[in-house]
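Left out: one protein chain. Kept in place: all the others.
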Amino acid sequence: MTTGEIAQMLGGTLVGDGGVIIRGMAKIESAGPSDLSFVANVKYLAHLETTRAGAVLVAPGVKAPTCTAIEVNDPYFSFLLLLERFHPRTVWLDPGVHPTAVVAPDARLGENVSIGAFSYVGPRSVVGAGTQIFPHAVIGADVQIGDHCEIHSHTSLREGVRLGNRVVVQDGAVIGSDGFGFAPTPDGYRKVPQLGVVQIADDVEIGANTTIDRATLGETTIGRGTKLDNLIQVAHNVTIGTDTVIAAQTGISGSAHIGDRCQIGGQAGIVGHVKIGNRVGIAAKAGVPGNIGDDEIYSGTPARPHALWKRIEASLTRLPDLFKRVRELEMAVMEKKPRDKATS
Amino acid sequence: MTTGEIAQMLGGTLVGDGGVIIRGMAKIESAGPSDLSFVANVKYLAHLETTRAGAVLVAPGVKAPTCTAIEVNDPYFSFLLLLERFHPRTVWLDPGVHPTAVVAPDARLGENVSIGAFSYVGPRSVVGAGTQIFPHAVIGADVQIGDHCEIHSHTSLREGVRLGNRVVVQDGAVIGSDGFGFAPTPDGYRKVPQLGVVQIADDVEIGANTTIDRATLGETTIGRGTKLDNLIQVAHNVTIGTDTVIAAQTGISGSAHIGDRCQIGGQAGIVGHVKIGNRVGIAAKAGVPGNIGDDEIYSGTPARPHALWKRIEASLTRLPDLFKRVRELEMAVMEKKPRDKATS
Partner (left out) sequence: MTTGEIAQMLGGTLVGDGGVIIRGMAKIESAGPSDLSFVANVKYLAHLETTRAGAVLVAPGVKAPTCTAIEVNDPYFSFLLLLERFHPRTVWLDPGVHPTAVVAPDARLGENVSIGAFSYVGPRSVVGAGTQIFPHAVIGADVQIGDHCEIHSHTSLREGVRLGNRVVVQDGAVIGSDGFGFAPTPDGYRKVPQLGVVQIADDVEIGANTTIDRATLGETTIGRGTKLDNLIQVAHNVTIGTDTVIAAQTGISGSAHIGDRCQIGGQAGIVGHVKIGNRVGIAAKAGVPGNIGDDEIYSGTPARPHALWKRIEASLTRLPDLFKRVRELEMAVMEKKPRDKATS
């Protein structure tokens, strides 16, 4: 495709040569003369001075001195559209059931299912049409998997777990492990039976080595369109709403309720039994000790409203100096009379 | 069973109708007319006004306006006792060795062992009576597993690891990976051989995708009855005592020693070579830089005694205001003479 054709397809404005032939897509630092690239983040604007790309997608008004620019409202999203067109998602897995796979006689497989080497599908489980199960997945008993899902290697879908359609589970994720429930007794802890399940709605993605515990009773639920990154912990009886995005290594304690369209940074922690509203932002590494209402942004540990947290953080840098200032004031006011505490 | 029979069995006090027939157990929010539920946490007291449960277990004096109440000293523990009775723990795994499993000729299996599809038991390893090994577990060479253990899918029990009786290992856990030991040399880091093992005592539970490294020399040890949640890191040569409970995503660095009956929150971190006493509480997300004596409670990063940490945390919220107050004092005392630093 030429830069002119691409500009037309995206409804963008061409600035420069419309005849440059584009054969691939690449990052701004490594793009060559037949690559299209993009700049969406201001941190990368400087690369426009030196890029060898054939063309770049930019926001309106951004200059690209070395190549053709195509101005679009959202360069990253336009890049994504083209990426899907230039590089359609393909999979190397063969269709059908690999001869080494074990599928229980009473399991039901939909049309066009791929099941990789050594994968295991347990009694009474159901795998929907077009779903791909990579080598070494373990689907326990009574599991339901919808249509067009992608279940990667070494995932464990434990007994009774239910997945909607188009769910992607990255390698090594565990869905349905026992919740962490132990009752103290005079003779030590006693395991609380974990009798519930995990219910995952359509269009959810679960990251590599993430763990989602089954409910003690009832369900641990992940709502439609929600995306979980790698190494996340979701404890028993947690409820997560729709279209919420959670970054890697975050932990959500038992029975917490998280709303819709939230954005939660990496390594955050949320204590048990709290209620997080809709469209809430939680910063990376924040530790959330209580409820948060809709549309709030929280940061820090213990998490505070972001604006307050920023003021505190700014104060901290000047805190050692504040001690000096108070000491000077004391000297001035108290006329050098000795204080109880010498260390100030 | 009727509510009257349950009250008698638990030694509790019946408040209301003793003839309600109970067929199952459920959470207070979702319980129906033939379900028994419970309220142990004050956060859930409000549900008593609206629950549709047939009966609830409550602490003495707590009112249940909509249904029969059974007053007991510990509603959660009583609920647990009944849960075990109504829903005995069952497993879907078939008895015996699955035809696809590989068991080394010199491995020894106890009576009534179940070994799932594709599981591997290495040379000279021993599996005790009644132990269940789910599909896709890997037991390396010279591993010892006691009686009545539950080893879930995708676990790795590396060479030489030893497990006691009734140990539960959730999916994807790794026990016996190499410790993280590298000696700096002028040519880069050089791997320190990790020659030790991991020793896990009776009644321990290890969470999903948790990792426990082998010792460099000697043993990494987890004491009787200790429970580890998901995604925990236990480094080489760590010692953890008995009946200690550690929540998800906590990390314990090399050669740390943790005592008995400790409670450690999620995402906590403990540096290497420290000694944590018995019955110590460590708050979620705390970062412990040094030793802690018996019966202490620590919070924050770096961790401080909990009472001190709370005072500091309370002060922080008022810190930006303190800067204003000091500035006002300076204006009053110094009679507006200019300071060096304009930003205050």
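Labels A and B are assigned to the chains in the order they are written; within every chain, residues are numbered from 1.
Just so it is clear, contacts are C-beta pairs under 8 Å (C-beta built on N, C-alpha and C of every residue); 3 or more make two chains touch, one makes a residue touch a chain.
For clarity, every value in this text was computed on a predicted model and none was experimentally measured.
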Sole touch to the unshown chain from A:T3, A:T68, A:Q170 or A:T216: residue A:Q170
Which one touches the absent chain: A:T3, A:T51, A:S153 or A:T220?
A:S153
Checked against the full complex, the residue among B:I21, B:A46 or B:L195 that touches the missing chain is B:L195
Taking the full complex into account, what residues of chain B touch the chain not shown?
102, 118, 120, 122-123, 136, 138, 140-142, 154, 156, 158-159, 172, 174, 177-178, 180, 182-183, 185, 188-193, 195, 209, 211, 213, 217-218, 231, 233, 235, 237, 249, 251, 253, 267, 269, 271, 273, 287, 301-302, 304, 308, 311-312, 314-316, 318-319, 321-322, 325-326, 329, 332-333
Omitted-chain footprint on chain A covers residues 25-27, 30, 41, 43, 76-77, 80, 83-84, 87, 89, 92, 98, 100, 116-118, 134-136, 152-154, 168, 170-172, 203, 205, 207-209, 224-225, 227, 229-231, 242-243, 245, 247-249, 266-267, 284-285, 301, 313, 316-317, 319-320, 322-323, 326, 329-330, 333-334, 341, 343-344
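Everything below uses one rule, namely that only the chains that are shown with their structure count from here on.
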Determine the centre-to-centre distance between chain A and chain B, using the mean Cα coordinates as centres, and give it in whole Å.
24
